[in-house]
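Below is a structure I'd like to ask you about.
Moving on, here comes subunit A:
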Amino acid sequence: MTGDLRERIRRAAVELEDPGLPPPAPRPVYTDPLTRLGERLVTNGGEWHRPPDQAAARAWLDEFAAGFASMTVSKNVPASLRPALATAPPEQAELGIGLARLAVAESGTLILDSREGRKSQLLPPTHLIWIEAANIVADLPAALERLAPDLPAALGFHSGPSRSADLGGITVLGVHGPGRVIVVLIAPLEPL
Partner candidate 1 sequence: MHSYSTRAPDIRHRYAYNPSMRICLVPGCLAETFYPQAIRDSRILLEASGAEVFVPPQVTCCGQPAWSNGHPAVGRELATALLDASAAGDYIVLPSGSCAAMLRVFTPPLLETDSPRRQISAKVHELIEFLDTIVHYRPPTNSLAGRRIVVHHGCHARRELAAVGTVEHLLEAAGATVLDWKLAAECCGFGGSFAVNLPEVSVAMADRKLDALPQCDCVVTPDPGCLMQLAGRAERRGLGLTIRHAASLLREAEQMRQNEH
Partner candidate 2 sequence: MNIEPIDYRTAAARLLAERPDIREAITRATLAKEDRRREGYADIDSEAWRDWASRLRRHVLANLDYYLEQAGRALEANGIRVHWAEDAQATCATVLSLCHERGVRRVVKGKSMLSEEIELNPALEAAGIEVTETDLGEYLIQLAGERPSHIIGPAYHKPLSESQALFAERLGTPAGAEPSALAAAARKHLRQRFLAADMMITGANAIAADTGTIALVENEGNIRIGTTTARIHVACVGIEKLVPRLTDLGTLLPLLSRAATGQRLGNYVSLISGPRGAEPEGPDEVHVIFVDNGRSRLLADPPAASTLACIRCGACLNACPVFRQTGGHPYQWAYSGPIGAVLAPGLLGLERGWTLAQASTLCGACDAACPVRIPLSGLLRLWRERAAQAGLEAPGEAPAIRAYARLARRPHRFHMATRLLGRFAPWFGPLVPPLSRWLRGRTLPLRNRNR
């Protein structure tokens, strides 16, 4: 900051009343964040699956992936959660698959880390996101507290499909990012 600007701002700011930092704003308490996450995600236009066990998740995946010709997969997704599909660059793949770092129940949000690669989160028209039950938190401040010690270059908070109402006020999906977002809950994974 130039000394001149700093001095101008300092002189101005000191004249203003400082109410101090506020204590946290009150939030509703969610007894069942897992169910809440699913509900909110669906409200936002996403899809939500909660297979009973790993085998069911795998069976669901194979059936789901049959509708696609190609995929791009984040390096964080273990082999057990990769379907048998041809891989393609994110620019061409029909399906992107990733693993969320955290999810936020109150807003139906999946938090994606840029270290898994960003393009697979954004460029394919369909995005499948795995989320471990242990990584679901109730609200956004709690999520940010957990994220703060280890911030990547970019975190993406995805709460549903890409949408716009800029054309005559009519909602359209898949404007730039994925038009279809599928989130699947899984049991804790073994560390890679």
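On how the list was made: all candidates are chains of the complex that A comes from, given by their letters.
Methods note: a contact is a pair of C-beta atoms (placed from the backbone, for glycine too) under 8 Å apart; a residue touches a chain by one contact, two chains touch by 3 or more; residues count from 1.
Everything numeric in this text was worked out from a predicted model, so none of it was measured.
Asker: Any copy counts here: identify which of 1 or 2 touches subunit A within this complex.
Answerer: Looking at every copy, the candidate touching subunit A is 2.
Asker: Looking at the complex, which residues from subunit A come into contact with candidate 2?
Answerer: Per the touch definition, subunit A meets candidate 2 at residues 1-2, 5-6, 8-22, 24-28, 40, 44, 75, 91, 104, 106-109, 114-115, 117-119, 121-123, 139-145, 147-148, 151-170, 172-178.
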